[in-house]
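Here it is: the structure, laid out below.
Shown here: the complex without one of its protein chains, the others still in place.
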Amino acid sequence: MKRYEGNGRMSKAVVHNGILYLCGQTGTPGNSMQEQTQEVLEKIEGLLNQYGSDKRHIISAVIYIEHASMFAEMNKAWDTWVEPGYEPVRACLEASVNDKRKLVEIVVTAALIEK
Amino acid sequence: MKRYEGNGRMSKAVVHNGILYLCGQTGTPGNSMQEQTQEVLEKIEGLLNQYGSDKRHIISAVIYIEHASMFAEMNKAWDTWVEPGYEPVRACLEASVNDKRKLVEIVVTAALIEK
Partner (left out) sequence: MKRYEGNGRMSKAVVHNGILYLCGQTGTPGNSMQEQTQEVLEKIEGLLNQYGSDKRHIISAVIYIEHASMFAEMNKAWDTWVEPGYEPVRACLEASVNDKRKLVEIVVTAALIEK
């Protein structure tokens, strides 16, 4: 097992048995849902690339949004980002992050790229 | 990795390294909690059978319900469905789906049946 960027509370990424687990990612308070989702997905893509996977290897995503009414706006950013043919399984729920101005949190697992 | 029934946003199922991951399943708005839970569990059972697993191979379930007060009603359907001796680990939380008339969403992972 490898752990990356631990801060005493959590690791930003953990690799075990061919799977990369990422910490829940959030965006910048004050930005719109679409902007925050874009930020989150860019962070996720960066972490996937850094630790041996990429967006084509995503297995699953759980998306927590502040208000169910923001579902369509979140999906605008999501649908642009995800590659057809490489969609993960997904669940999306209404649940607040600790700071309610953080409108979205996304938790992803991905397969490592086999060499 | 195999992905099934992708729609540009998500796959309905992903298989990786001996595990089947299913998309969060929901029921029909307007139906009761017990009815919706039954529908969800039937959908899940269908997907498990279709993609190489079955209800005896479920590993974990996360259940999101619209109101905590509906916990007992959800469990009526759940307890009837799950087979003694083959219970998954489980967590149940109060969290809304995007359409609040969808009273329950269930996310399941299962082991593939070894041949």
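We call the chains A and B, going by the order they appear; numbering starts again at 1 in every chain.
FYI, a contact is a pair of C-beta atoms (placed from the backbone, for glycine too) under 8 Å apart; a residue touches a chain by one contact, two chains touch by 3 or more.
What you see is a predicted model, and the numbers here were worked out from it, not measured in a lab.
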Checklist outcome for this item: Touching the unshown chain, chain A contributes residues 1, 3, 6-14, 16-17, 21-24, 62, 64, 93, 95-100, 105, 107
Item to check | Contact footprint on chain B, counting only the chain that is left out | outcome: 17-19, 57, 59-62, 64, 68, 71, 75, 78-79, 82, 84-95, 111
